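Every protein chain of the complex appears in place save one, which is left out.
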Amino acid sequence: MYRRKIFLVIILCAVLSACADQKIVNKIVLVSAISFDTVSNGIKSAALIANFKEQGKTELQVLHTESISNNGTLPRLNTRTKDPLEKGQLRMVLFGKTLAEKGTGTKIHNLLRDPKISSRLQLGVADGDASELLEIIQKSQEPFFLSDMIEQNMINGNLPSMNLHEFLFNYYGEGRDMFLPYFKIDHGEVIIDGLALFRSDQKITEISMKDAFLLKMLIQNSKNGNYMVPVEGKASNKQVEDFILLRSMHSKANYIVNKVNQIPSISIRLKLETELQEVPDWMVLRSEEQLTQLEKTMGSYFKTEIEKFLSLLKENKVDPVGLGDLVRSRSKEWSAQDFEKIYQEIETTVSVQVKIVNTGSS
Amino acid sequence: MKTEFKNLDQLLKLAGQSSDFKTTTILLGKQKVNIFYYSTLIDAKWMQQHLILVVQNRSLDSEIKEIEDIKDWIPINDIEITDELTNIQSKLLKGYALVQLNENDQKCALVNLADNHGLRQNNDTENEFSVVGPKVGFVEDLDTNIGLLRTQINIPNLIIKEIIVGTTSKTKVAIIYIDGVTNKQHIQTFEQRLVDIDHDVVFDSSLLDQMMSDNSLTPFPLFVSTERRDRVVYSLINGQVAVISDGSPYFVTGPSTLFDFFISPEDYYLPWILGSFFRLIRIFGVIFSLFATSMYVAITTFHYEVIPKDLLSPLIFSRKNVPFTPFFEVLFLEITIEFLREAGARLPTKIGQTLGIVGGIVIGQAAVEAALTSNILLIVVALSALASFTTPIYKMSNAIRFLRFPIIILSAIFGGIGLFMGVCFLFIHLIRLKSLGSPYFVPIFPLRTMDLKDSFIRPSFQFLYKRPQYLRPNSLFRYLPKPVKQKNDLDEE
């Protein structure tokens, strides 16, 4: 009996003193997005926070702060809110263009270290000031607008699959470089304009959504991506080019490393199954021959586009496709530095096989 | 409280102090025949007709010489001639009348005139209801109950052993088993435990249940107690032992396992697919009712990260104006539900129903509107209360409702870790528990793969021909399995 009483006392003490780490869900402020920008004397950061006001309605608020150091955004912002800020539901981290060009290494490293941060977090680069983007999101009343937009475009559009884990995988992985979605403001609305390509932690260049489809095709199945292929038509009087809009049903990239030593040579074989979504009115797609003809022209068009894209990558010395990693996996001795030197000289040959599986109902 | 009597006179004197202890004297010439009885225990009309009138009529003929002669002319079967005082005492208290031919005779006749008044006639099941299947339940009379059993187990192997328990009540307790099926060891343990009981009044079998229990420091019932005939028959057939005390409509069967409490006889009356489905629903209900509210506490207090982002807005909104921590919020609602349950159990059925509606709808709605609780929690608590009532055995559903509270407290301290500490405690407790010396958590631990088939699901009858092995029955087969049907070819079907 005596022993049991001691137990009870201990448990009671535990109950009384254990209220330290409570994070009651309505007594905290959830940060759903953070942005970082450079200003003349340091870093400007903004946090998008959500106040859940009424059923289904959310009021968003953007908090700003500036500091000379790289870290400590949340503690400083904490001085502006009634309840503590919490980052466990953080879904979006935005970098301003200048900051991205200067380098995002510390930020990314801190995201990796923090166990509270979800691996499904999205990163992004804004064309211009990132906090402006948050101001626009504020009106939408949806705290997870940006990350949802990215995820939606990964499934139904041209964006390759990405999340914090994939970014880190590319960032820390040798022989591959990171790429992030690139946001723009258009008519007062946020749009995804393409991808920002990084070398290590610095943004080098950006590519359009059209090229993003090529990248998606090179690294994974490009299902549901859209692409416009120009066709030279009979109605050549018109100056406006005609386009075929196609939707990828399935694609697969095969890499063959022909040579490893000195200058590696890689041949890339792509298979693409598509559905024709929009075609010019004069185009007749009745016979088998016409279709094969079209498949061929599209194949050669893709081939030239991908070659152009690859040379763009080489020019900028960025490797989002992971060609370096590919060569590493085939060679016993490989070093990132050596590869970087020869990256621009790598031979790549591309062949694309397009198959039209669905022509629509016409 | 045992009084030793020296002679019959002393006993009669003590008994005479009660006002219902009556003496009727019949004069047969010189002979004074005394009849002693408790008027409250006997059937007065019966006595008048079959004892007093017979004796008076008889007296016209001649005097009675020998007490043994009574047996010949009183038309009642159960007559005993004895001079044993303890026997006389206990029989008198059971509704026998004592016939003394001459004053100061030590040897007397005991005539059974017991009356079963005060018992209910209706033997429908009251608490363990089932939609399909018989609704026969037990009543407060031992003989009726055993009779009910005998009609369904119609073999002489059904053995009934009587033991008297209770120093004051002297209640008859019957141990029932099927000879040749039930392991002798279980019977012996049961008997030993019953004999060892030292208690004054045995009100109900559930009292025995507690006094025979292996471990009194547990909320779990260690024996199934049931008022349904089919359930008792099923346990006897499987090789368990049943115990019932006189005056109780509840049988106690054992050794039981945790799973016995989630089995409803109805499972066997429905097609096995449905039976299995309902049983799984019941087990899921238990898990849900144990952990749903504590999960709510853990998540809303500590782990806001795990809330899916689409659920974030409704959850935070519903808790927006609640001034308490989730722990007190949950405690408030859980205790309200317990109030409702307890009040419903004490009130007459019709009022109870009204109260349920008033409590469930009005109080819940008002509590949400007054911002004392969040409406999501209201749903969770109501569901978990509902889920806890799916357990067929009332005692078990009580245990489950009780167990929620420590788990809620643990998760209010340590969140998810605390919750699983609760689970861990529960596991160890269940592992350590024993019912009549055999493990309680069988067939999961110790693992008995053969017995697993009738635990989570109710298999088809062609797989149920064996008795559970953990009971170590003397004969393993209940019936012979059906030979496997030759399957027709697909095209000949």
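Per-chain numbering from 1; labels A and B assigned in written order.
Please note the rule applied: a residue touches a chain if its C-beta (ideal position, glycine included) is under 8 Å from a C-beta of that chain, and two chains touch if they have at least 3 such contacts.
Everything that follows uses one rule, which is that contacts and distances are computed from a predicted model.
One chain of the assembly is not displayed; among "Spore germination protein (Amino acid permease)", "LrgB family protein", "OB-fold domain-containing protein" or "Solute:Na+ symporter, SSS family protein", its UniProt protein name is "Spore germination protein (Amino acid permease)". Shown chains touched by the undisplayed chain in the intact complex: A, B. The residue touching the chain not shown here, chosen from B:Phe425, B:Phe456 or B:Tyr470, is B:Phe425.
In the complete complex, the residue from A:Arg120, A:Lys139 or A:Lys296 that touches the missing chain is A:Arg120.
Among A:Glu66, A:Asp325 or A:Glu340, only A:Asp325 touches the chain left out of the display. Screening B:Phe402, B:Phe445 or B:Tyr465 against the full complex identifies B:Phe445 as the residue touching the chain left out.
Residue in contact with the omitted chain (choice from B:Leu258, B:Ile413 or B:Leu471): B:Ile413. For chain A, the list of residues touching the undisplayed chain reads 7, 10-11, 13-14, 17-18, 20-21, 109, 112-113, 115, 118-120, 163, 165-166, 168-174, 176, 322, 325-326, 328-333. Against the chain not displayed here, chain B makes contact via residues 302-303, 305-309, 410, 413-421, 423-425, 427-429, 431-432, 441, 445-447.
By definition in this document, only the chains that are shown with their structure count from here on.
By the touch rule above, chain B contacts chain A in their complex via residues 299-305, 307, 309, 312-317, 319-320, 322, 325-326, 409, 412-414. The touching residues of chain A, counted against chain B in their complex, run 14-15, 18, 21-26, 28, 30, 52-56, 58, 86, 88-89, 91, 116, 118, 144.
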